[in-house]
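Note that this complex is displayed minus one protein chain, with the remaining chains in position.
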Amino acid sequence: MPNTDAIIGWKTITFGCHVMEPGSSVKFRTGDWRSQRPVIDNEKCIKCGICWIYCPDMACIQTEDGFFEIDLEYCKGCGICAHECPKDAITIVPEEG
Amino acid sequence: MAKRVGIEVSIALAEAVKLANVDVIPAYPITPQTHIVEHLSEVVANGELDAEFVLVESEHGAMSCCCGSSAAGARTFTSSSAQGLLLMSEILFIPGPMRFPIVMAVVNRALSAPISIWNDHQDIMSQRDIGWIQTFADTGQEAFDLMLHAFRVAEDRRVSLPMIVNIDGFTLSHVVEAVELLSQEEVDQYLPPFKPRYRLDPRKPITMGPVGIPEIYSEAKVAHNEALKASKKVILQGWKEFADLFGRQYNPIETYRSEDAEVLLVTMGSISETAMTAIDTMRDKGQKAGLVKIRLWRPFPGPEFRKAAGKAKILAVVDRCLAPGAICGPVGAELRSLFYKVPGAPKIFNFIAGLGGRDVTVGRFEEMVDKALVFAKKRPKELYEVIGVREK
Partner (left out) sequence: MIPEFEKFKRFKAKNLPKEELLAPGHRACQGCGEVLALRMAMKALGKNVIVCMATGCMEIITTPYPQTAWKVPWIHIAFENPASVASGIESAMKVLRRKGKISKKHVDILAVGGDGATSDIGLGWISGAFERGHDFTYICLDNEAYMNTGVQRSSCTPYGAMTTTSPPGKKSFGQVTWKKNVPGIAVAHNIPYVATASPAYFLDLMNKVKKAALVKGPAYIHIYSPCPTGWGSAPERSIEFAKLVVETRVFPLYEVIEGRYIMSRKITKPKPVQEYLKGQRRFRHLDEEHIAYIQQRVNADYEKLVRLSEMT
């Protein structure tokens, strides 16, 4: 359930129940679901972008230097990136705590 | 200038849709709605109306297509009857809360089984709670006028709700009547172009039809209901302005010789015409009978009805729909709720009549009034009676 904008009354609900703000799901942290997370070894990374294109959660972000970073706000820890990385540059480690 | 012509009511109604310069017509044929969509096909084919006629594969597809068209910002019309209306049913509940001002003519017809193409109100009564504004026309002129009113009200930005105009199948839709058709200039004076509050547009992307999680579902439903209730003001304004421009005044509840009446017949749709003749006959005999016609069915005009019922002691409410296993018919139930525990409320008796094309004659109306007078003295076992049905 969205934990933001929770209190909406019938007078303040949007017209037709339309959602007016595009892409507002970014307010919801799916990273909380994660029990494991990918760790990228930039030594092995060849910047091919396979992890980026195969990420179902748009949580693999290319940085200015061309390497990739995991956005832990949204990464659900599915492990596709590590499984598909052609250079085995990504390892999956358990989340602590 | 308006011109008075002899015209089949379906064609007159379709002419109103044409004059409304509708953009998209997704429609599927069903008796007795066919003449409306055939005429619209013709005016699109010969270039009189610049519209997209979408030849959908079913009524469910028709209403789905209407939702898409209205969401994209087009003036949208469709028409259906009976089984077709019920095939649409799943989708009929959707444009209300999503605020799509689709306009539909429902040509009322009985429901299967047994299959019947003839007139009653079981189709629309089964769809009573779809959350559309619903009016009933008694005559060809009313069918023409109410169609224009429907576009005007539905698309008003304060309303933005779908709207149905009901006309009785065959007994109204297929008869030739004298109708004053307004000119294009006159219609344009009354009906502004459709300017939707929101539309599907990549320049301003919005999400229509999201998931109603439990935290907001009630609020969404109440918002729709409140919008529907609030539409009455605009409905009345629309009628007033129509009267100012063209001289014909419509009201949510209309009466005929109801002043000083002890018994009031309550009707909806084209049988009201016969009911008026019956009232004249009864008045000639010295009976204090009158008529109340419900023109606006949703939102239900409660205060107007109470006022119209005045001091009458007995209401003989005619339902064109049998509600199996219910306490009484849908109109009967509505009025019983309206008057429940109201001081000085009339006694209400419910008569189910005119199912599947059965004629409701002047004599039948007299019978209902007579029975209501008897019931007022001795309460009947059941709260309704099916009129004119044979036992053996």
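Labels for the chains are A and B, by order of writing; each one numbers its residues from 1.
Here is the rule we use: a residue touches a chain if its C-beta (ideal position, glycine included) is under 8 Å from a C-beta of that chain, and two chains touch if they have at least 3 such contacts.
Just so it is clear, the model here is predicted, and its values are computed rather than measured.
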Identified contact with the non-displayed chain, of B:Pro192, B:Pro210 or B:Pro380: B:Pro210
Missing-chain contacts mapped onto subunit B: 23-24, 26, 50-52, 54-58, 60-61, 64-74, 76, 90-91, 94, 193, 200-202, 204-213, 216, 220
Absent-chain interface as seen on subunit A, which is shown: 1-2, 4-5, 8, 14, 17, 19, 21-30, 33, 48-49, 53-59, 62, 71, 73-74, 76-80, 82-84, 92
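Assume only the chains that are shown with their structure count from here on.
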Averaged-CA centre spacing for the pair subunit B and subunit A, given as whole angstrom: 52
Sites on subunit B touched by subunit A in the complex: 97-100, 160, 197-198, 205-210, 212-213, 215-216, 218-220, 222-223, 226
Subunit A to subunit B touching residues, read off their complex: 1-2, 6, 8-11, 13, 15-20, 22
